[in-house]
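Every protein chain except one is present and positioned as in the full complex.
Showing subunit A:
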Amino acid sequence: MKKLALTLLTGVLALNLAACGSTSGNQTDNGGKPNQGASGSRTYFMNPKSIGPAYWAAAEKGAKKAAADLKVEVLFNAPTEADSSKQINMIQDMLTRKVSGIGVSPNDAKAVGPVFKKAKGQGVNIVTWDSDAPDTERQYYVAPATDQEVGELLAKTIGEEIGGKGQVAFMVAGLGSQNQIAKSDAAKAYFAANYPDIEVVTTVASDDDQQKAYANAQNLLQTYPDLKGIIGFAGGEPPAAAEVVEQAVKAGTLEKNQVAITGIAVPSVVKNYIKNGTIKTDIIWDPGKLAYVTVYIMDQLAQGKEIKDGMEIPNIGTVKVDGQSVFIGTLEVTNENVDSFDF
């Protein structure tokens, strides 16, 4: 009991210290406020879903580039696993640091609600990127394009490649994931409207598991011998499909170019398949550009500037603004330009 009392006493002392600290902290804060508008003193926190995957590493490069170009400080950090509560702890910590803006790619769109509300109360701008949290106090959402646009683009690409006729299969990361549902529904609607002779035979899900995606692709070729095309709606699907098709061609069970493949994938992962002609067109956006634009938007907001449709972002180009969403646009990766991407 004595030890416990001692512990509590230390705690109380620490709190006392904290209380003293807060007054001095406030003073420096007040003193620092006029400087807030000048460049160089603004700090932004960029918070991806996790640290580790190549996609986020590419985003970090873009965020750092934006920091250098705009002469602001950018902290890029996230938990090592895509964990919502750890992510929120980190956002809370950054709110005490009084950053000028926070760019979040939320792991859980609902769970970030309270912390976003707190941020707004403190006058910190929140911009979501890559993944949205609608129904929260976030200011803007930076995305490559609407799910509908991406879905339609994929459907259009495959429709043209197979001549508007035949069986097509969908490969998605998760059946329950909102962005996957929206994209595949848009693709289906596009087929129904423009290519009535295309039949979507099935939708298979890999749950973001590369081996499962691979097995799914093998099963598709077995089950549907007349299959003409495959659309992969997430980063892991097109390479899995391409690998399986190339192996089948090599084994002689499939003719070359019998099955067309398109989808969303990072260029470096599908480079060889594009060069071999297994994938003709791949759709992607630049995660670095996505992060760059997010930092830029936060910087504009912190300076009280307006976000306008068609606004020109230095080093990036124009962006489309629709309501609270900012779209940077997608890229088509083909044999001609596949070597020009560095991610």
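Here is the rule we use: a contact is a pair of C-beta atoms (placed from the backbone, for glycine too) under 8 Å apart; a residue touches a chain by one contact, two chains touch by 3 or more; residues count from 1.
The rule we apply is simple: contacts and distances are computed from a predicted model.
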Choose one: "Alpha-D-ribose 1-methylphosphonate 5-phosphate C-P lyase", "Sarcosine oxidase subunit delta", "Autoinducer 2 import system permease protein LsrD" or "1,2-phenylacetyl-CoA epoxidase subunit PaaC". The correct choice is the protein name in UniProt for the chain not shown.
"Autoinducer 2 import system permease protein LsrD"
Which listed residue (A:Ala59, A:Val72 or A:Met90) would be found touching the missing chain in the intact complex?
A:Met90
Contact residue for the chain not shown (choose from A:Glu81, A:Asp226 or A:Asp309)
A:Glu81
Out of A:Ala111, A:Val269 or A:Met311, only one touches the absent chain, namely A:Ala111
For subunit A, which residues reach the chain that was dropped from this view?
1, 3-4, 6-7, 10-11, 14-15, 17-22, 25, 28, 51, 75, 77-85, 88-90, 92-98, 107-111, 113-114, 174, 176
